[in-house]
Structure formats: C-alpha cells, structure tokens
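A single protein chain has been omitted; all remaining protein chains appear in their positions.
Per-chain residue numbering starts at 1, and chain names A, B and C are given in the order in which the chains are listed.
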Amino acid sequence: MSKVIKGGTVVTADREWKADVLIEGETITQVGADLKGDEYIDAEGAYVIPGGIDPHTHLEMPFMGTTAAETFETGTWAAAAGGTTMLIDFCLPGEDGSIKNAINEWHRKSAPQICADIGYHMAITGWNENIFDEMKVAVDMGVNSFKHFMAYKGALMVEDDEMFASFQRCRELGALPMVHAENGDLVDLMQKKLLADGMTGPEAHAYSRPPEFEGEAANRAITIADAAGTPLYIVHVSCEQSHEAIRRARQKGMRIYGEPLIQFLTLDESEYFNKDWDHAARRVMSPPFRNKDHQASLWAGLQSGSLQVVATDHAAFSTEQKRLGVDDFTKIPNGSNGVEERLAVLWTEGVETGRLTPSEFVAATSSNVAKILNIYPKKGAIVEGADADIVVWDPKITKTISASNHHSILDYNVFDGFEVKAQSRYTLSRGEVIWAWGQNSQPQPGRGRFVPRPPFSSAAKALSHWKALNSPRSITRDPMNIPAGI
Amino acid sequence: MSKVIKGGTVVTADREWKADVLIEGETITQVGADLKGDEYIDAEGAYVIPGGIDPHTHLEMPFMGTTAAETFETGTWAAAAGGTTMLIDFCLPGEDGSIKNAINEWHRKSAPQICADIGYHMAITGWNENIFDEMKVAVDMGVNSFKHFMAYKGALMVEDDEMFASFQRCRELGALPMVHAENGDLVDLMQKKLLADGMTGPEAHAYSRPPEFEGEAANRAITIADAAGTPLYIVHVSCEQSHEAIRRARQKGMRIYGEPLIQFLTLDESEYFNKDWDHAARRVMSPPFRNKDHQASLWAGLQSGSLQVVATDHAAFSTEQKRLGVDDFTKIPNGSNGVEERLAVLWTEGVETGRLTPSEFVAATSSNVAKILNIYPKKGAIVEGADADIVVWDPKITKTISASNHHSILDYNVFDGFEVKAQSRYTLSRGEVIWAWGQNSQPQPGRGRFVPRPPFSSAAKALSHWKALNSPRSITRDPMNIPAGI
Amino acid sequence: MSKVIKGGTVVTADREWKADVLIEGETITQVGADLKGDEYIDAEGAYVIPGGIDPHTHLEMPFMGTTAAETFETGTWAAAAGGTTMLIDFCLPGEDGSIKNAINEWHRKSAPQICADIGYHMAITGWNENIFDEMKVAVDMGVNSFKHFMAYKGALMVEDDEMFASFQRCRELGALPMVHAENGDLVDLMQKKLLADGMTGPEAHAYSRPPEFEGEAANRAITIADAAGTPLYIVHVSCEQSHEAIRRARQKGMRIYGEPLIQFLTLDESEYFNKDWDHAARRVMSPPFRNKDHQASLWAGLQSGSLQVVATDHAAFSTEQKRLGVDDFTKIPNGSNGVEERLAVLWTEGVETGRLTPSEFVAATSSNVAKILNIYPKKGAIVEGADADIVVWDPKITKTISASNHHSILDYNVFDGFEVKAQSRYTLSRGEVIWAWGQNSQPQPGRGRFVPRPPFSSAAKALSHWKALNSPRSITRDPMNIPAGI
Partner (left out) sequence: MSKVIKGGTVVTADREWKADVLIEGETITQVGADLKGDEYIDAEGAYVIPGGIDPHTHLEMPFMGTTAAETFETGTWAAAAGGTTMLIDFCLPGEDGSIKNAINEWHRKSAPQICADIGYHMAITGWNENIFDEMKVAVDMGVNSFKHFMAYKGALMVEDDEMFASFQRCRELGALPMVHAENGDLVDLMQKKLLADGMTGPEAHAYSRPPEFEGEAANRAITIADAAGTPLYIVHVSCEQSHEAIRRARQKGMRIYGEPLIQFLTLDESEYFNKDWDHAARRVMSPPFRNKDHQASLWAGLQSGSLQVVATDHAAFSTEQKRLGVDDFTKIPNGSNGVEERLAVLWTEGVETGRLTPSEFVAATSSNVAKILNIYPKKGAIVEGADADIVVWDPKITKTISASNHHSILDYNVFDGFEVKAQSRYTLSRGEVIWAWGQNSQPQPGRGRFVPRPPFSSAAKALSHWKALNSPRSITRDPMNIPAGI
C-alpha cells in the first residue's frame, strides 16, 4: 500500500521545492509533482523534511552509580513526537570490557523497546589487544564510530597514547573517532579544590569545568587525529574555545567535525546560579552551559559550516536521581534532556530569526550527520530509494514546552517555558506514521530497527590517501657519509 | 528519443553511487539502476557528474584598449571539451552606461555563437538613478548578480559609497553583489612608483598588486555588505589575506562566498620572473599569481568550506595582444586562460592527491555556484527534473596540456606541460552529446541558451530577515528629559 | 635650589624600587637612596612616577560649528590636577590650509595659557604640493606626527591615495602618521539612513558608527602604511575589530601602535540609551563607546602589548553646545572629557584589580608614548637628565568623580560617580610643584612650554631599512627574450 505526502514544500540540505513524496513500503520511491497513491498525508502549509537524527543520546545508561531514566522506549517515542526518527546511542563496555558483548547487550536492551531506528557509537575506555581486535568486530556489526572520553578520570577517561592507538586503528578500519573533549585531569583537580573550599552546590559544577578545559582537550584530540591521519568528530561543543580549535584545524584542511547541542545554543550558565537547588542540578551536564557570549560563536559555526551537527546528549536523570549530589556537586548525575525539543527549538531560534535557512536546519538536524556517519542518503535525505523517515513540519503549531506536555519519562524539562513556533504534524518512520499531532498517537515499542553503518566514508578515504602520499621519506645516504658508530 | 548514461558512478555534491541516468529531451528524468532508453552512453569505469559551471569568464571583452581574443564560440567550445557546460560571463555597460542595453548587446554577441549555456553577471561601474532603476530591469532579465570593481582606477572602479548604495539595492532586489577586491588607489600609485623607478617588466605587475591590497579590499567589501545586509561573493580569491578576511567574516556568521581560481591553486608568482618576457606576460592577470604559500590556504578553504567555488576568470589575450605592454607592464592586457583546463587540473591536484573527495570536486566545479546563483538544481545537479548537463568523467584518460591540443583560440596555454590524469569522455548539454573524446566532435555555435536566474536565494532571504530583526531601535525619551534645544 | 622627592617608591616602565629623586632646576639629577637637597617633597607611602602624557587632546578646537570649551589653561590645569604634565594637542589647518600658519596659530593660542608642557600633532586634511613641502616645515618646527581623518566626510576626511602620499612623505621625513580610523563614507551614509528613518537621538550616533566601520578603516590604514613603509599610530581604538586588525598586523612584524581611551576601557554604549537626552549626548564622541565585550579586548591589549597607550581624546563641549544636536544627532559636537581622570581611573580599574602592574600603568600613561613620539627619556622617565615632570601618586586618596570637584571647565563629567582609589599628591612640571593635593594650588598660565620632537625614531629607521632591503627587484632579461613590441 502506497502513501503520498501531499502538498508540502520539501526541504533537503541542498534545496526547497514544492513536491509530493511517494512512499512504497518503507521506502521513498518518487519525489515530484502530482503524485498518486493509496493514501494521502496532508502537508499543505508545511515543510516535508527528513526525519531528525539525534547522534548523541544515552538511554538507560549506567552512569555515576545510577542509570539514566529515559528508556529506549520513552526516548525513541519522545524523539518521534519531536520529529526525530533515529537516535545514535552510546554503547559502553560492561565489566568484561568486551566490545562485542556490549553491542549485544545494547541490542538486548533496545530491540524490544525502540519505536524508531537506532544506531550506536562504541565507547573505547581503555586499550589492549582485545579492544584492538574487537574494534573490527564492531565495524562488522555496523558500528563505525568510536567514542573517547578525555574526562571522567578514574572511570571512562583514556590517555593520549591510548587515543593515538585507537585513532590509528580507526583509520585502518575506516571508522570515525569521536571525543568528549574536556581535560579530565584538570576537572578532577578543580573538583577537589572547590570541594575543599566548601563549594558543594551545582554552580561549582560550572566552575570545575571552564571552557578553557574543553578547548584544551579539543585541541589535543585534533592533534592526535592529525597525527593518526583520521577525521575526528568532537561531541557536545559548548564554547568558543573548542570551536576555535576546530576552526583552526579546519582552516589547515584537517577534517574535524563539531557538534553543538541545542542546549548550548539557547541556554546559559546563569541556570546554575538559580536559587533553587533542583532547578540548577537538573541542568548539570558536562560540559556545562556557558555564558551567553559562546552562543553567538556556535550559531555562527552552523552558519559558516565550521560546526555541522546539532545534537542533544540526551541523558535524562530524574530530580530524585539528581539529588544524589545534594551535598556534593560531583555526585549529581550528569545529563539533561532535549531529544524531543531539538528540532522545535532550533527552528524557533534558528530559522524564525533568519540565522539559518530551512536547508541549513535540515543539514544540522539530519543530513550532515548522516553523511559523516556514512548512512546518507538512506537516512537524512528525501530522495528516491531513501528510507521513508520523514517529518511533515508545521511552522504554525506553537507550544510552550513543559514537563506536563512532553513525552519524555522525565519529571522536568530544561526547556520549560520556552515558546516554540513549529512542531511535527506527522512523523513517519520507514513509511509508517508513528506520530500525528493532535491525534492519539501511541508508542509502538519494538518496531524500530538497528541501522548498521558501513566504514570508509569518502572523507576518511581521501584523508588517508593524502596522508599516505605525504608520509615521511627516508634520506638515502652514501655509506661513506655514515659513521661507523661506536 | 531517450538516452541512458550507463554503468557509471554518479557523483553529486552530496554523494557517489552506481547508477544509470535516463535523459528525455533536455532533462534528466530518472536516476537509478538498470535504466533503459533508446540510446546508451557508456560510462563504465567513469564518473557521471554535473556539467561544470565556470562562473567567471570574459569572452570578447573590450578591455584595456583591445578585446579579449576568446570568442563566445571558442570559449564555450573549449569549455565543453573540458567538461564545462555553462559559463557565467561578465557583462559590461557600454558608452551609454545602460545596463539594459549592455545585456542586450551581450545577447547579440553571444546568442549566435554559444555552444552551451550561458548566464551573465552585470558590472556596476558607477552610480546614478538610472543604474538604480536598471538593476531591477537586469533582475527581470534574469541577471541576479552585480559585479563591482574595487580596482582599475579611472576605468571600472567604484567608490565605497557607490558600493554601499548598490549593495543596498541588491538587498532590495534579492540580487547578489560581487567584488573584484583590490585597492585600486594603491595599485594605481604603486604602478606609477614602479614605472618611475624604471621597472617596466611583467614582474612589476606582481609587485604592484601585493596580496595585502587584495586582503584590504576584501575586508572593506565585506564591511560594506554587512552594513547593507546582503551576502557577498568575492571573485578570484588569490591569497591568504583575502581568504583570512572571508574566514573572519564567516566565523561571525556573515554570508560571504569566495572563489579561488584554478590558476591560483596550482601556479605561482615565479612565472613572472621567467627570463622570457612572453612567458611572463602571458600570465599577467589581476590579481596576479602569488607565492606557493598561498596555495595551501586556498586548498584548505575548499576542504573546510570557507571557499566554495573554483573558477577561471578566463580572459584570453593573444601573445600579440600581450605585447601591447612590452614597454610598460601596466599596458599588458590582464587575463589568462583556464576554461578548458579547470576540471582536469582540479581533479589531478585535488582528487588524485586526496585533498578533495569526488563530491567536493563536484561541489566546487558546479553545485555550489549553482546554489549561490540560485539556479540549483536546474544546473549543478544530477536529479530528476534537472537539465541534462552531464559529464562522463574518465579518470583514466591522461593528457599533457599544450596549446597544440587545446580548443581555445589562444596561441599559448598557461598550464602548458601540466599532466592531467582525467578528462571528459562525453560532455552533454541539455541532453545532447556536444563533446566525445577521441571522436571528431565539432562546435555547434548557436545551440547554447541564456539561462535566466531568479533573485532571492534562501541565504539572501534569511540574512535580510535577521538584519531586519536586529536593526537599530530608537530610545523613547520623556519630553521632560529632552532639552529645548538652542 | 634643589628639591628631593623623599621616601617614595619610584615606578618606571621597567621597574619599581625605593628611591629618592633629586631635582635641580628643571631636571632630574639623581635617583637613589638618601638624597639630600634644599627642599623635600614627601613621598612616604606613595609612588613616584613620570608625569602623565596625554597624547590626544583637542583644546579650543574649532569643530562642528563651535569651539571646544576646554581652554589651554583649564585643560592643562585639569590635567596637572590629575597627574598629567604634558598634552599633545591636535593642530588643524585654518582656512588657508597652511601647516606652518596653523602651528603658529596654535602657539599663539596655547603659549599664554598652558600650565604645563605641550606638543602638537599636525592634521593632514587634504593633499597638494604645498602640504608636501610644509610637512618638512612642521618637522623642523618640532612636530613629528601627522594625523589623518578617515571619517568626517566633507570636512576633515582624506582619501586613500592622499593617505598613501602623506605616509610616504612621513617615511621620508622620519615622521609618524596617525589615523582616526572609521570609514567616513559608510558613516555618512548610515547617518543619512538613520535620519531618514526618523532616528534623531544620541543612540543613533552609536548605530551610525558600528565597530565594523572602525575595524575596516584601521585595516585599510595599516595596509597603506605597510605599502608606504612606515610605522602607524591608530588613535582612539575602541573595539575588538580595530584591535584585531592591529594584532594581525603586528603578528606579521608590522610596526603598528594602538591607543585605547580611558573612556573605552571603562564606559559602554548603554550610556547612549539613557533616558535623559543630556546624559546621552554628553557621551557622544567618535568612535562611540562600545558594548562591554570590547573592554576585555582592550585591557588584554594593554597587558599583552598589542595596545600601548591610554589617552583621552579630551574634547570638551558644554551641555549647551551638545544641545546643538537636539533635533539631529549628527549635529551634537563630538567629544568627551578625561584629561583629569585618566590616571586615577586607569589605576583603579587596572592596577587595583591586578590587570596591570604599576610599571605597565606607567608605560601606558607616559613612557610608551614618549618613546613612540621620540621624546623619551626627556619625558616619560625618571632618570638622570630627564625633565622633572613627576607625580607623587598616592594610592590612598580616594575620590568620587563629579563635575563639582573637577578642574575642567566642563559643566558635567562622563565619569561622574566613579570612585577612584588613588590621586596625585603632588604634580611637578619641570621641577616645579604645580599641584598639591589638599592645598590651594592655582593654575599658572603661560609657564608651560612647547616641546619639539625630533623625527626618525629607532622603529622608523629600522622599518625603513628593512623595506629598502626588501624592495622590488627587476628581472634582467636577454633582449633576445623580449619581443619587439607592436
């Protein structure tokens, strides 16, 4: 049975035009004028865009002695309500350290629950021969990106030599290294210093992780990636300092990608100074919100192309969980929400203000990351042959964001009170309408699928080729000109 | 009668994939597997890319007391042989200063000659009410971009207030201002100084136009565009100095585009120090070739997106014409060739080295400028509905560039001796094979068409909206707090 | 009769140490421990610093249809009360355009009035042979610096070619070119546009002169100076944009100096949004105060050495004069006060906060500009042989700045309400105590002298030498390789 999305303006990363979209089964089969089908989905007055891809979520993640409250079901469902049809979740190795087992464990948790599609990034939290070997297994299992934590000392953090080894392995495998860029040594020492000075509240969280620590780590990771000869993706870019490091690298031709979060584009550090402890603690995440000056930098990055992807780092801990750190800010579980709000907030603050064109909005919310992660145009595109992950985006449905009307499991919302000017009228996942605004849509756990991603993106191949051509060459010396040694 | 381009790898600005391309009449009607048609064009082992668009040519341009030797026929023919199916030529007002008359004059010259499609940029070389009015006429005639010369004092050069007026007019009309960025006052004074010091040879041309003069003008034009609230396109970016100005503007969110030339990416100023006067004079153009350090900057700009378009500024003067300046470098007609070599040289130095991916090559040679000039995806794309301007690009046909084997009217070639590793196997213009390598293709003057371009690109609209939202606001003062005046 | 300044801590640009200072006549004759003399000046608990030099004042300047209210007497007297013992005033040519006559006219006005020493910068407001010739006369008369206005179109503004000619002349004479850097064309157009939009209040003054216009002009002036081969001094640097241009030039080895004003370091554009018209209009100056972000840039410039001198651009117009522009912001006489407050405010905001060391304070208030203007160590130093222009600077005398307690002729003060933490206990001009805090000091008009300044600073000489070594060289070509021409 075929469907036609009728009467809308299709917006892709490269253009916008009036067209209908024909879907047969799970796939887009035609984009053009006056298409016919068995069913019609009304897109009059709306935009038709690729379903959002949020490349940075932590669902049910065991972390800091607890587990993120958002489940694979509620997370993918909230995402769908917000116009996002694919999440890339971070997979962490378990006690045994095995990558393969971790991926299987993530499958076990996610498969019965997910309402839309999913992929994983694999975390590299140490280095040994088994990890070296299993990185290949991960790639074979469809995971083509590896995350490295430069912070969380004593837990997830890796050292420079481990990163170099892993990045080299990524180059061999055609996989993409990613980093959480904060100097973990310095954060650790600053936390101890602040606690020693009696500063225990959530504001100390911000003080313990200044933008300089993020910029330093970003710069270091870039240096390592350049030495290893691989592109690099820097997650949750929050500030001018790391953005500057990215720009500086890119203007030398290095292939570095940067991902600001929707939170960082619109919220600022004054939230941590709120007189209500709960309010402040709910916003505790790493890196923290920055002062407003940084927002202009991030927006300009999206406009100029030095930053490519807007994500959420959705890691939802309940108020009760946040209170684990009531006496010690370092014990507040790190994370905030956004998987449902990302598109609406970005549209409101980006497109409605003229900062971004509609195409740039699409690029930042789906197409760019699909290209970077090498699943384009299966995802992130509206083109014949692509998965029918589509959102009918209505620029006239306003909403005031609130915990009372959101779909997350969370008991609060960091965007509470924010007035958005657009929402998803319909969200389709592989051809199926999984969310329809104003109608009684229900989650369908288990219908989502894991999407394997192939290695060797064109950027990785080109860079690797360039590095090979420009590798060190030995000087040939006449034995007469080499001393005998001693 | 339909045609299918069979067996190739389609490369667009966003991806590469194995597919056939079906053409009906002048238009692409399908892209996919196993297509059938009346005729087949063999693309086995080759890439199938959008026909190149060279956005910067000067065919038969009256300039410096002579007329550029390349005709609309030979220019479009050489372009086609090199894989370029559309040129945007610079239209200069005549004696009467009328824009409308100039466009008609350009039509008169080009229409009977052109072998493939064409468009114009209109030059604004002064400012008055008539020009203000006729800019609207130009837009209505399909010319949505206006060029401003900051150099050539006493001839084409305009002043800052004229540029501001024209840029504001561009914003109203949704047209794109462009600049030739060099400080004309300083060039003029430096020329006089060098001549006074007895320096008359072509090397003095380079000395008279240092990169600092280009950077200064680029920065100034950007300031004016920002004040007027319009995007800006900077032609023939040759150096780090102007590239730096562009990057600096872009990282503030300004919408500035930069166009390096294929000459600047691969040739350097040592050509002017050649002991053979003719050799040096043939390379005289403005801005001049720069030292090699600048090349790395330009390549990185293409990689990172701070520069978007590779053009040629093709303005071909014969050796005999060049000799007009034998006693005085300021009389050497400015211009060099490249319309035929652009794709092959960029592929060889860009894609074969790993600097650029094939998609980035396509973006730089056609798609980006089609977007910037608002004719995408009619041009610059391989998608259903687009004009069938297509090149079957063969990465195995090598050639040593030489005046003896090129298709330009010119008696020399600035890329002489350059070994290229790829060439066009077939060039199609609106569905017709106009060039087939190794076969006896002939120019078909008059078959090309003028392509009108609509105003109001999405970037222009977004920026104008942002500027309107952020325009100055009056302070409301109680009359009690305003003095009576004196 | 000798004097000893006893018991203080001498602070110079290079160090601080406990020492007495012996003065004989007008001159410092010894600096050391336990000095003896006929009289003693108590410096216990205080710093002993070189008298301030304010290199940027406009006393009794005819401007915008009126004349600056501060006289040479009140200006030098207020300066002395604030610890400044030398002013460099801007000399403007009169109707006849003669430089020589203008200097003589300035002598005529200043000589009978000045309470402390003075020098002039000469303004170049056009270009012709007479000006070329008279620049030499100015240098012979002791004026070694020439100011160029890039703004005030239709009045003082000069064009790029005029600046280049004048800068070249400066190089020949060993004189220092200076610029008021704002793009006068753009300011003019923006003023007209704002007035046309009905914006007549003082806030429109700020809107009409955005930081981008200043940065553009600074960058342009730098390019011209580099082409001419001369150092350049940029007056009243107000913003990151022009500071960035200066930094960028300096990091290429160019010899560019930048002068932030004490106003720009501490006051911001919100003053123009004040609901009281008079309050706002009194702050109208060009460039205008900027938003607070720019202040951090300027302070860092002083810390790192990319900016060298803190000045005031003291141009005092009374409230009544300001009201000339009550209906039209472009008619508000441009200028604000600071000659008396400069040291106290810079100390309070700079040294008391730890931004600047005491030596850096001295460098910024006297020594650096004395070096740049080639009168060091006669002025700006505490060393044997120097003029005894000395301030006993007391870090314990606080004051709330107010028009009621200042010494300027002005009926208001832009620093009104500012709490300063230090003041001059004694101010000596050439050995004479001309100001003693808490005692009934009186102005002594006519005791000040004009201080001639020699040309050819060491920086100018070095740069000129470098440029000569690196000037263009002709290529020698065999006549066989030069065509006959046509």
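The rule we apply is simple: a contact is a pair of C-beta atoms (placed from the backbone, for glycine too) under 8 Å apart; a residue touches a chain by one contact, two chains touch by 3 or more.
Everything quoted here is computed from the prediction, not taken from an experiment.
A.B. asks: Considering all chains of the complex, which shown ones does the missing chain contact?
C.D. replies: Across the whole assembly, the hidden chain touches A, C.
A.B. asks: Touching the hidden chain in the complete assembly: which of C:105, C:384, C:411 or C:432 does that?
C.D. replies: C:384
A.B. asks: Pick from C:371, C:406, C:430 or C:453: which residue touches the chain that isn't shown?
C.D. replies: Answer from the full complex: C:371 touches the omitted chain.
A.B. asks: Can you tell me which of A:15, A:107 or A:323 touches the chain that was removed from the display?
C.D. replies: A:323
A.B. asks: Can you say which of A:278, A:352, A:416 or A:432 touches the chain missing from this structure?
C.D. replies: Residue touching the absent chain, from the options given: A:278.
A.B. asks: Looking at A:75, A:201 or A:301, which residue reaches the missing chain?
C.D. replies: If we include the chain that is not displayed, A:201 is the one touching it.
A.B. asks: Contact with the hidden chain only, please: which chain C residues?
C.D. replies: 13-16, 31-32, 247, 250-253, 255, 296-297, 299-301, 303-306, 351, 353-360, 367, 371, 376-377, 381, 383-385, 458-459, 461-469
A.B. asks: For chain A, which positions touch the chain that isn't shown here?
C.D. replies: So the residues of chain A touching the missing chain come out as 159-161, 164-165, 183, 185-186, 188-190, 194, 197-199, 201, 203-204, 207, 210, 212-213, 215-216, 219-220, 223-224, 226-227, 244, 248, 272-278, 280, 319-320, 323-324, 326-327, 472, 474-475, 477-478, 481-486.
Here is the rule we go by: only the chains that are shown with their structure count from here on.
A.B. asks: Could you work out how far the Cα centre of chain A sits from that of chain B, in whole Å?
C.D. replies: 37
A.B. asks: In angstrom, rounded to a whole number, how far apart do the mean CA points of chain B and chain C lie?
C.D. replies: Centre-to-centre distance between chain B and chain C: 46 Å.
A.B. asks: Multi-chain contacts in chain C: which residues touch at least two other chains?
C.D. replies: If we look for residues of chain C contacting two or more partner chains, we find none.
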